[in-house]
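This structure is in structure tokens; I'll ask about it shortly.
Below, a portion of the complex is reproduced, with chain positions unchanged.
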Amino acid sequence: MGGSKAPSGLAAARPESDPATPAPVVDIKDLSLTYEAADGPVYALSNVNLQIAEGEFVSFIGPSGCGKTTLLRVIADLEQPNGGHIHVNGVSPSEARVRRDYGFIFQAPALYPWRTIQKNVELPLEIFGISKGERRERSRRQLELVNLKGFEKKFPWQLSGGMQQRASIARALSFDPRLLLMDEPFGALDEIVRDHLNEQLLKLWDKTRKTVLFVTHSIPEAVFLSSMIVVMSPRPGRIIDIIDASHLGRERKLEIRETPEFLKIAHRVREGLRAGHSYDD
Amino acid sequence: MTGFHRGGILAPFVLLGWIYALILAHSPNVAGQAGPVFWAFVSALWLAAAVALNGLSNLRLKTPGARRFLGLCIPILFGAFLFFLWEVIVVGAGVPSVLMPAPSAIGSRFAASLPVLLEDFLQTFVKSVLSGYMIGCLSGFLVAIVADRIPFLRRGLLPLGNFVAALPVIGIAPIMVMWFGFDWPSKAAVVVVMTFFPMLVNTVAGLAAAGRLERDLMRSYAAGYWTTLFKLRLPVALPFIFNALKINSTLALIGAIVAEFFGTPIVGMGFRISIEVARMSLDMVWAEIALAAIAGSLFYGLVALVERGATFWHPSYRT
Amino acid sequence: QSDKVTIQLKWVTQAQFAGYYVAKDKGFYKEAGLDVTIKPGGPDIAPPQVIAGGGADVVVDWMPSALAAREKGVPLVNIAQPFKKSGMMLTCRAETGIKTPQDLKGRTLGVWFSGNEYPFLAWMAKLGYKTDGSAGGVKVLKQGFNVDPLIQKQADCISTMTYNEYWQVIDAGFKPEQLVVFKYEDQGVATLEDGLYVMQDKLKDPAFVAKMAKFVAASQKGWDYMRQNPDEAAKIVLDNDASGAQTEKHQKRMAGEIAKLLETSGKGKLDPADYDRTVATLLASGGDAPVITKKPDGAWSSAVTDAIK
Amino acid sequence: MTTEAVSLPTRPVARKASRLRGGNAGPVLVVVLAIVAIWYAAAILMNWRGTIDAFSRAGEQRSATEILFATMEQERPILPAPHQVLTELKKTTLDMPVTSRRSLPFHAWVTLSSTLLGFGLGTLLGSVLAVLIVHVKTLERSLMPWIISSQTIPILAIAPIIIVVLGSIGITGLFPKAIISAYLCFFPITISMVKGLTSPDPMQRDLMRTYSASLAQSFWKLRLPASMPYLFTGLKVAIAISLVGAIVGELPTGAQAGLGARLLAGSYYGQTIQIWAALFGAAILASVLVAAIGLLERLLNKTMGARSP
């Protein structure tokens, strides 16, 4: 806890960071987190080490309950770790959060039930003080992207599960954050929409050079999207494999899913996942 | 400097300052004619106390025991500060005791009148308040359930429930004395009428609070009305119901005391207050008020404690 | 340019205070160069509190309450006593068999508290009856504002005023012969009722004394007028009743009864003998919380009545 | 087994049945009739003894049926019959100009104005306290116990002091009454709003955190909308209590006008039916006020997209 209060200058001066490469966007050292519960502690994260450079697309994959959400929440300063060091964009997560460095898509849609879909998408824009005209324009564009045109005036409960999830994606994209934290954003979508959104997301990533942290349960999706794949295993949540997939290139067509390169990586991910499970049952 | 340091270092000085100011205020050449220097000193103490309190309450303690201790300390310190101000102002400015007695006078009167206070407490709180509170809350709750169960009655009963809402104590107290006599049952009846409405409104709102999916789950089990009520809707309504119980815990006490102004045997907190006002024994009046405040706060605290246990799952308890 | 005076009454607007309303209505105050504001009272108003808080220049109060306030640090001084006699009494249903004060033993009695209980307590002390509910005494109820406890047989006797509650009992269908009354005046425990009180230190100011002299004189004129024209006085009172609850019949009757209690020798002077009797009664009321513990000193002054030309 | 029909449904939508419930008149009428019937029965039972007593005091012997009818026509009944109250209500509302002091609407208006002012002040105070308690840790811990204590202070005991103190600094009229009303009614609002403002679930709050929204933004865009169901129950309870407070506040100002004055005068002069009429006036006022808030709630619910259950 004390360490996370260190001045931001320190991050750049760390000995192990190569002066040629830029400071990592996310820099995690020996991170641990334990949830205290009435019937004993839950070791959600244990000794996690991870460095993510600017512009990377990192997928997190691992058995249910292994700590993926928890890790994203720590990066977003929504959870306080018990031990270890973490820096986001060179500063503490809380400073990064206050600077509005990132956008977070939660596992559940978390739409505000008293706002229409459009108003929900405009919520961050309102908070960032963006003018009304611009808000309208941006929400229109994002809702179109996620295929929710015509549902602007509906309230969340009038939407299907997948539509709600899409609305929450539109909301996070609307303010164009540099760092995107996405917790199973496409879980409730069918294959076609999912492929479509995957392509859109890749395009966006390629164009804007955002850094994306992406939790998913789909191995093909993870391999297709990522420049790096982090495989986790549960209780305590640890990283058991980090797979580089940058050699698949930045511009990918859906077709690469048939290439041996792709299948090799997918196989390695699957093996990691299985290993994590053997631990569990 | 951390909150703890600020709070910790300042607190003893503030306490010393209080003691000094109290001694000053009571000294014969200040009492009743305190000058600007004295008031400036008091204002400075005020500021210091605010800073100290703020420091203390921002403290993050490790052990739960210490946290609980701090949670107890802060309101006590805050209260001590209020009493300090009260004492210093009343004594320093020489406010006549028939308008506002000093806390020290109230305290000594309280200590000297314990047997009378106990007797009044038994009559008013134990007999009138507790019985009235239980009947009132229960009946408000039951009417809400009946109205909920029978849609026809819901539409007929709820508007009439609003009707009972504002039957003013002053109006019903004499009538209740006429109906139930001079002793505590008439006060309990007033308390029943006063506590009925908050419980009714809150229960009705609470019963409407369950979400659609949660209800659908019950429907898919073909759960009957009562099963759904007990297993889903009442738990969801609990935060509302506890709000009513909390509001009523203080309302009941006010109701019972006020009702005693309208005829009572010669015992009871309201009786004592009304006659001591006329005797200008404001210290005794405030001793009774202090008793009411202590009893009411403990009662409220008890309800809040049960609430915490029963609605632990509510977001308001999950920070 | 007229002097402002605010008077706080002890009870709601009714013929009991007709003198002040008549004086205001008939312009007696204005003639005296006064601009008088009359604040009605009620069961929850303690006039000493009002005057101590600066809410009035002069108050109407009963002497027991005024003396109690004096001992508690509000130095009230009686400057005039328009009411000579006490109108308080105990009214019993005849069917209970109560005929003499001795029959009260073991009975349930409704008593007005709020400072009006001392004559009763003194009386009971004289009779040797305990009032704390113990055996061989009387059972005391704190009576509310009305006479229902008697009618509904919740009490054997209740407190009444000759000019008010007694007639409500009559209006409720009781015939005078169905009632037995004990006037405090007759039992020798009467205390002085509606007097005028001011704060002691104000009397040091000659201008204030002069102003009060004008006020008391004008009020006395009002009382005199009322004695001669009780019906018109009752109408004036009714006009001033904002609650619209009083009835003409009742107020006229009240005006007539009030007239019987008034000081008629002029100027509303306090009779020191009455004062001494009141103090003696209060000191005899005893109990564990006596209203006054020692003889008051300087609780009345004739400075104002003496200054009336 | 496959079907390819693409035609849109043309059938009328059959889900409107539930909207037909619109009028509450029928059920209210039935419940009212039931209550009136019970009420008559109770009136007969409760007044029976008093009626016999009244006849026997008058020395008259009456048959059971005569007594039966007489129970519903008593002047001082223990429980007046509904038609007696209605007659009194009609007499004091319809048969009288609104400006008259004997008109109930006149008094209702006096009370209503201090109720509304008090409710406004109380809502303001209650909300401000709730907001402070939710946001400032120091206050939550130090203020709450004292707010609770403040609510256990019997209002009638300190109301006169409030009136006197405010009066001495020149504040009179509507305001002191409104203060008492506000003092009583802010508490339900504070309690309800504290619960309501803390009711958004953790994920909804986390969303605001990720935007690093200011406290004010979280308040207006999340906490406040989420607190609506709690706030409105609080408001309903508060407006009812604020009416009670306004009535209580009328007593120490000499109960000059307003429903409180009617109640007090009625009770003081034993006019039971007048008390009941004033009680009904107050209750009707309360129902209207609570219903108005209910209407507001429903309107707001609509714009906030709450589904009809």
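As written, the chain order gives the labels A, B, C and D, with residue 1 at the start of each chain.
Following the convention adopted for this analysis, a contact is a pair of C-beta atoms (placed from the backbone, for glycine too) under 8 Å apart; a residue touches a chain by one contact, two chains touch by 3 or more.
Values in this document were obtained by computation on a predicted structure and should not be read as measured data.
A.B. asks: What copy number does each protein chain type have in the complete complex contained in this file?
C.D. replies: Number of copies per chain kind in the whole complex: A x2, B x1, C x1, D x1.
Just so we're on the same page, only the chains that are shown with their structure count from here on.
A.B. asks: Where centres are the averaged C-alpha coordinates, which chain has the largest centre distance to chain C?
C.D. replies: A
A.B. asks: Write down the pair of chains with the top C-beta contact pair count.
C.D. replies: B-D
A.B. asks: What whole-number Å value describes the gap between the mean CA coordinates of chain A and chain C?
C.D. replies: One centre to the other, that is 83 Å.
A.B. asks: Once you find the CA centre of chain B and the CA centre of chain D, what distance in Å lies between them?
C.D. replies: 20
A.B. asks: Go ahead and note the Å separation of the Cα centroids belonging to chain B and chain C.
C.D. replies: Taking the average C-alpha coordinate of chain B and of chain C, the gap between them is 38 Å.
A.B. asks: Of all residues in chain A, which are in touch with two or more distinct other chains?
C.D. replies: In chain A, residues 157 touch at least two other chains, as defined above.
A.B. asks: Specify, in ascending order, the residues of chain C that touch 2 or more different other chains.
C.D. replies: 43-44, 46, 49, 53, 144-146, 148, 152
A.B. asks: Contact residues on chain D for chain B in the complex?
C.D. replies: 21, 24, 26-32, 35, 46, 78-79, 137-138, 141-146, 148-158, 160-161, 164-165, 184, 187-188, 191-192, 194-195, 198-202, 229-230, 232-234, 236-237, 240-241, 243-244, 247-248, 251, 259-260, 263-264, 267, 272, 275, 278-279, 282-287, 289-291, 307, 309
A.B. asks: In their shared complex, at which residues does chain C touch chain B?
C.D. replies: Contacts found on chain C: 43-44, 46, 48-49, 52-53, 65, 68-69, 71-74, 113-117, 131-133, 139-146, 148-149, 152, 154, 289, 291.
A.B. asks: Quick check: in the complex, which residue numbers of chain D touch chain A?
C.D. replies: Touch list, chain D to chain A: 203-204, 206-213, 217, 221-222, 225-226, 228, 304-307.
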